[in-house]
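Here you go, one structure.
A protein chain is absent from this complex, but the other protein chains hold their places.
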Amino acid sequence: MILAALDFICRETVLHLKRERLIAIATVSTVAVLLIVLGSIVLFLADLKTWTGWMTDQLEVCGFFAKDTTREDALKTVDPISAWSEVESVRFVTKEEGWERQKRDYPSIARLEDAIDNPLPDAVQLKIRDPEQSARVAKRLEQVPGIEAVRWGGSLAQSLVRFNRAVNWSGLVVSLLVAVAGILIVHNTVRLALHSRRREVYIMQLVGATRALIAAPFLLEGMLHGLLGAALACCLLVPVHMYLRDLAARSFFPLTPDSALLPFALYLLLAGAVLGFTGSVFSVRRYLRHKPEWHG
Amino acid sequence: MILAALDFICRETVLHLKRERLIAIATVSTVAVLLIVLGSIVLFLADLKTWTGWMTDQLEVCGFFAKDTTREDALKTVDPISAWSEVESVRFVTKEEGWERQKRDYPSIARLEDAIDNPLPDAVQLKIRDPEQSARVAKRLEQVPGIEAVRWGGSLAQSLVRFNRAVNWSGLVVSLLVAVAGILIVHNTVRLALHSRRREVYIMQLVGATRALIAAPFLLEGMLHGLLGAALACCLLVPVHMYLRDLAARSFFPLTPDSALLPFALYLLLAGAVLGFTGSVFSVRRYLRHKPEWHG
Amino acid sequence: MPACVELKDVTVVYPSGVTALSNIDLTIDEGEFAFLVGPTGHGKSTLLKLLYREELPARGRVFVSGWEVPRISASRVAHLRRRVGVVFQEFRLLPRTAWESVAFGLHATGRSYREVLRRVPDALSEVGLLDKADHHPSALSAGEQQSLAVARVLAMRPPLILADEPTGNLDPASSRHIMQLLERANREGATVLVATHDPAIVNAMRRRVIVLHHGRIVQDEPEGGYPDDLGRA
Partner (left out) sequence: MPACVELKDVTVVYPSGVTALSNIDLTIDEGEFAFLVGPTGHGKSTLLKLLYREELPARGRVFVSGWEVPRISASRVAHLRRRVGVVFQEFRLLPRTAWESVAFGLHATGRSYREVLRRVPDALSEVGLLDKADHHPSALSAGEQQSLAVARVLAMRPPLILADEPTGNLDPASSRHIMQLLERANREGATVLVATHDPAIVNAMRRRVIVLHHGRIVQDEPEGGYPDDLGRA
């Protein structure tokens, strides 16, 4: 009995999917377009965050040891520096670690690995309590024996920190807005699609099909349309972002790493399925209660 | 004859608008939601651009004269500075001009005008040929007699310039993407709406109405739905952005000025009308050629 | 014989204010075959719609095989409708092939594939549509669509068959054939109620005839003919 119902539902779903190409095209393309936009926005914001994060990271004051300073001597400087009142924390970065990090962030460097030797020295990274004191700390760091060069952020520090906060915040708002928009639009699309099939839904009820049995194929159909749309969006977004990232990396401009794209794609697929499914749920419920006009 | 046709079209349009609230709601809300998203993105990008513009402006090296330097003495320094090889241009900013500019950019300051005196000194603004030379120019400027303080960008200069370029570029791409998405989605919505009225369109043809006469009310309807959606979007976006801008301005964080919002709103309305209209044009054409099923 | 259909003092008022039925009392026993006649717009379809719960009465009680129809919960309506086969006046076919149309109801009520595969061609060939099994309704003539609507009901073998003007688009010979099929279903146990405008059919079959006029039953004869004046006198 339950098996027969399942079988029936599957056959009906296939029937649904084959009929009315217009509805399939409209739903799938709406979901796809929408997820492409949402996806681009999410990726753009992620990139922006990566970038501002990188920028504020650069606000750290970084001291590079001279090549002839032994690691032992270098390590000895860490404790005294930690004691400075302006300094929040100190991290010792071995030249191996620094190199690994470079290669992780820039695949184009990774590809060169065999060709070139690690050019980096050991380093200390100082997180400053208040970015405005960076200049003073930088000067002080230059005096530390063994330190050869110092890199630090500069006077835009404060603005950047504030900007970073604004981006995080507005990213959340925009993502939310855009998610709500997506739900509404897909909902509208599915509802209109069902609107044009309202008589069919009604007749099925008159013939004695239960609501669950009528609804199930529509829900499956909505979910599959959503999934298909999301898959299309993934197929576009993932390679494009990988390409852009590589392009940006070549000029040492960091974007969200490729490893984040797999969960991103999975979330996108999930979003598509959920969008299509929930859109159908609400619409089918509505049309199950609705008595259609028979004319026009 | 033509008047009678126009009158008929208007009456038909009113009929269309009154009937089938679902379609009206779906179309209007889709357009509104879409334009809210597009609008937010455009505003966000405009704000980002304003901000990065402001940041790169800050990369100018700015020298403030001491309060006791006479304007005459101050003006004398301009020509020699212009002759420096690193400097692209020099602008003398009187304290009055600087104050006006501040008030224009920050309405919250303008409101304080009566309460406080102009606190600004006269200044010179130096555009540097290559942002990396800012530090050297700043040091040199400090030596100029009469100059009391110097403000300059710092070492993030290069990154910012590059970032600014990236934002401009990706802003263009995102806007385009989102515009194409909008056209597609509104097109889908209108098409589905018409799909559910395909029999009506067909019957009208059978009864002897010309295609133009059948299409006109649909086109007007689409345009009005689009306009209405756009108006809703404006009603949300404009006040919210004005509020946010004021909020940001209070912490001296510049966003797109309010004066840009009127053309923005007009463009949004235009976009809504055009979206609704073109969506209808393509769909109606399709359904004028289409012979519907009479069942289901 | 227990009552299959029972209306007690039923009045139906449409939202437009039209009173389509007033104070109807009617009992149809199980296994009966009855005609419902009356002028256009005088309430025949409305009466049938009460029985499969497309319309609800303003007053009065409606029973079908012991269920009180207006009180059935929304989730149980499907169970009522499986027991009531309806040939709708507007056919109400699904946008599917003739075969799929007939099979839908059988599948939806959980019949096995073997049974569906046996019953669908039987029903289609009985109404002469087996060679058009793969036609969509829009590729059938109106009369063929009407025959398909009959086949859909016959295949389900419901205990109660309601046929609303089932021969309006059929030639006289086909009409007689359809009525024979309904009669056979009746012999096999189904209660049948047919609303019709065709005097030839009513007069030929000599069954119970219920005459509706302005929403009231003005005549109810056990072996009647089609009244000449339709109660207008």
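Letters A, B and C mark the chains in the order given here, with residues in each chain numbered from 1 onward.
Note that a contact is a pair of C-beta atoms (placed from the backbone, for glycine too) under 8 Å apart; a residue touches a chain by one contact, two chains touch by 3 or more.
Source: prediction; values computed, not measured.
Asker: Could you tell me which of A:Tyr243, A:Tyr267 or A:Trp294 touches the chain that is not displayed?
Answerer: Touching the chain that is not displayed is residue A:Trp294.
Asker: Going by the contact rule already stated, which one of B:Asp73, B:Glu97, B:Glu200 or B:Asp246 would touch the omitted chain in the full complex?
Answerer: Counting the whole complex, the residue in contact with the absent chain is B:Glu200.
Asker: If the missing chain were put back, which residues of chain A would it touch?
Answerer: 293-296
Asker: By the contact criterion defined above, which parts of chain C meet the unshown chain? Give residue numbers in ascending order.
Answerer: 14, 16, 18, 37-41, 44-45, 89-90, 135, 139-144, 147, 165, 168-175, 197, 199-200, 230, 232
Asker: What residue numbers in chain B mark contact with the hidden partner chain?
Answerer: 1, 4-5, 8, 11, 15, 19, 199-200, 203-211, 213, 294
The definition used in the following text is that only the chains that are shown with their structure count from here on.
Asker: Between A-C and B-C, name the chain pair that shares the greater number of C-beta pairs in contact.
Answerer: Most contacts of the two pairs: A-C.
Asker: Rounded to the nearest whole Å, what is the centre-to-centre distance of chain A and chain B, using the mean of the C-alpha atoms as each centre?
Answerer: Comparing mean C-alpha positions, chain B is 25 Å from chain A.
Asker: Counting in whole Å, what is the centre-to-centre distance of chain A and chain C, each centre being its mean C-alpha position?
Answerer: Chain A and chain C have C-alpha centres separated by 59 Å.
Asker: Please list all residues of chain B that touch 2 or more other chains.
Answerer: In chain B, the residues touching two or more other chains are 295-296.
Asker: Two-or-more-chain contact residues of chain C, please, as numbers and ranges.
Answerer: Chain C, residues with two or more chain partners: 93-96.
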